[in-house]
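Data block below; observations after.
What you see is part of a larger complex, with each chain still in position.
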Amino acid sequence: MQFQAQPDRPDPLLAKKVQELLGGQWGEISVSMSYLLQGWSCRMPGKYKDLLLDIGTEELAHIEILSTLIAKLLEDAPAGEQEHAMADDPSLAAVIGGMNPQHAIVAGLGPRAADSAGNPWSGAFAQASGNLLADFRFNVTAESQGRLQASRIYKMTDDAGVKETLSFLIARDTMHQNMWLAAIQELEADMVDGTPVPMDFPQEQEHSPHAYTYWPLSDGGQGVEGPWANGPAPDGKGEFSVTEPTPEGPVPMPPKPAPHLFAKGTPGPS
Amino acid sequence: MQFQAQPDRPDPLLAKKVQELLGGQWGEISVSMSYLLQGWSCRMPGKYKDLLLDIGTEELAHIEILSTLIAKLLEDAPAGEQEHAMADDPSLAAVIGGMNPQHAIVAGLGPRAADSAGNPWSGAFAQASGNLLADFRFNVTAESQGRLQASRIYKMTDDAGVKETLSFLIARDTMHQNMWLAAIQELEADMVDGTPVPMDFPQEQEHSPHAYTYWPLSDGGQGVEGPWANGPAPDGKGEFSVTEPTPEGPVPMPPKPAPHLFAKGTPGPS
Amino acid sequence: MQFQAQPDRPDPLLAKKVQELLGGQWGEISVSMSYLLQGWSCRMPGKYKDLLLDIGTEELAHIEILSTLIAKLLEDAPAGEQEHAMADDPSLAAVIGGMNPQHAIVAGLGPRAADSAGNPWSGAFAQASGNLLADFRFNVTAESQGRLQASRIYKMTDDAGVKETLSFLIARDTMHQNMWLAAIQELEADMVDGTPVPMDFPQEQEHSPHAYTYWPLSDGGQGVEGPWANGPAPDGKGEFSVTEPTPEGPVPMPPKPAPHLFAKGTPGPS
């Protein structure tokens, strides 16, 4: 196994939390499936495709690490009848009330392809758009949210074994955040794509009057004070400015009724 | 209405596609709900919070534009019995075979809170992590994928009215991509957060030997040739290098069996 | 079987549409499961409980009717290789392009517990709140939307056999709409509950200044012209009036940051 996964002691509540890192929206199943799909779909052989497949493969090993960690955290979980003991031990009561019942009933104290609230992982969480820059930005996001979540769980336990495993995963997320940021720079240097994604949509086909204007639409007034509302835009193609938006579309006339669909539209007396 | 939504002619197949921009994972419901939740959760009053609420409010208007556009594209959709006409007209046949049946049966030729394959929008697509940099990176991703999808649909039609509406949305996505990128720069300048997210997780608690090493794990060998495997990392705190990973964890010994859960573990004769 | 389900001819596109009546949000699985759950949960023995179980049982038979209808509509569906025929026959092409591929691949030309867009039925569509009036209102809604959808599909085909089956289901939906409306009157006459649901929430604990006021909040100005904005309210306890809402809550001060969760909140220079 790529790294150890040996908690100091069982902790079913922590097992439930660690599920977020395994089967949550920003967990290891998501990044593994995303990078592999991006790699297999990549229409450009070479360094980018190999990068995606290298890291997608690595993330598979993280699934193994977390699955093992969860199984060990669930060892000896109170899945038997323990009503009397519970009355005397608040910690035990918290575990019995709070552990994911599916860990015991469905999985026999093993991991689930689900998040910390018990929602099953969804294929929608695997992202592969066919556009490398859009996907690499997603990848930075996923590693940021992933490292954030691992850091939060790190703070929630004092189990040294779990902390050791998490510190390994956090380090890899450090690597991967840096790596995807470097890959974005390389993509732009290689002219593969750029801001705004996709860079080869013809600028003259955009509705240009609105491509660099900031619209203050909420009650707070300080939104206009940032560099996103004034000065040059990051894409180097425009200058930010502030305007008050005015409705440019007419009040839409509704389409005429569809009687065969019983979408009643004969105007009443109003 | 913020902008016009008047197609030249009805086109139920296009209506189905435009649903991706309304109720898809990277559609307007997603960005609107994400920015508003990020804004309401933002624990720092001022420019960032206002920025989030300004743009979240703007995206609500985009929901209106796309809902209206879809309703108009669905006008006169062939929801009646038309078998005979279909035999003579391949385009009509394609529409009858291909339109989303729920547009007619469930919604009476109106929009749905769903994507182009008919999957209902999920609350999981609204992202608000409580960490501004992680969320702003998500926002850049969402606008990138959103603009990419709008650009693709733009190429799929020659309806000038629809193209006009899309060119407006594409322009706003240009603005919003630039804007979130500028906001990221400002966040870093304001020292609110930085790479790697979260920047205040103590570096000494990471498993540092693995924080900057690239592991070539797939068959392709070119992954090591990028700037993500050599040279300084974007966070300015480390230097990339390439290593062959070796298993650092022991082959995991499985936890002992849980007989009351009927997770049979008495070793057989193997 | 309760009623016949014999189409004049196979029609896989119609089979796909009929799925909405079987496994859609307002289909027969939804009403059957809802009424049975409401009945089993009903804490009051007698006519209401029996009513729920009578009709819940009837709806099970509707599931059988629609399942049979779908299987027969799928008979002979073009699930083989037919590329050449397709080039000559737009209707066949529409079927091959438009039929639900799961009907052939997964179900072997049988029904699915899914709607017309292929989304699986969800347990969230079964409603049983423990409050009879809330549930009976749901039941009226479900029968209304159900009859509406069946009526729409009735208009989409000229298959006399299918029309016969639908006319039976539409008649039962007529009965059931009337029946739940009568049951609501009876509930109110029996003082089981009333408007507003739940009628036994103490009126003095409501924020009474806002219990009967209409707030015009959109651009359209005619919302104030209906009987919902002026005159006595249906519950007989208040009088409608129109006011312009003013913010009653302060601009919310965000909670203080949670550093251990890396929800960064140190104010920047803004």
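Residue numbering begins at 1 within each chain, and the chains themselves are lettered A, B and C in the order written.
Heads up, the rule we're going with is that a contact is a pair of C-beta atoms (placed from the backbone, for glycine too) under 8 Å apart; a residue touches a chain by one contact, two chains touch by 3 or more.
None of these values were measured; they are calculated from a predicted model.
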| query | To what total copy number does the complex in this file extend, with 3 chains depicted? | reply | 6
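Methods note: only the chains that are shown with their structure count from here on.
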| task | Select the category (line, ring, star, complete, other) that matches the graph of chains linked by touching. | result | complete
| said: Going by average Cα coordinates, which chain is farthest removed from chain B? | reply: C
| request: Taking all residue numbers used at the chain A/chain B interface, answer same if over half belong to both copies and different if under half do. | output: same
| query | Taking each chain's centre as its mean C-alpha position, how far apart are chain A and chain C in Å? | reply | 32
| message | Using Cα averages as centroids, what's the distance between chain B and chain C in whole Å? | response | 29
| task | Could you please state the distance in Å, as a whole number, between where the Cα atoms of chain A are centred and where those of chain B are centred? | result | 9
| Per-residue multi-chain contacts in chain A, two or more chains | 148, 151, 219, 222, 225-226, 251, 260-262
| task | Enumerate the contact residues on chain A facing chain B in the complex. | result | 1-5, 25, 39, 46-51, 53-58, 65, 68, 71-72, 74-77, 79-80, 104, 108-110, 119, 122, 124-125, 127, 129, 131, 133-134, 137-138, 140-141, 143-145, 147-148, 151, 154, 163-164, 167-168, 170-175, 177-183, 185-186, 195-198, 201, 205-223, 225-229, 233-235, 238, 240, 245, 247-252, 254-256, 258, 260-263
| request: In the complex, go through chain C and note every residue touching chain A. | output: 148, 151-152, 155, 219, 222, 225-226, 251, 260-262, 270
| query | So in the complex, which bits of chain B are touching chain C? | reply | 40-49, 79-81, 83, 86-90, 92-94, 96-98, 100-102, 104-106, 108, 114, 117-120, 130-133, 186-187, 190-193, 198, 200-201
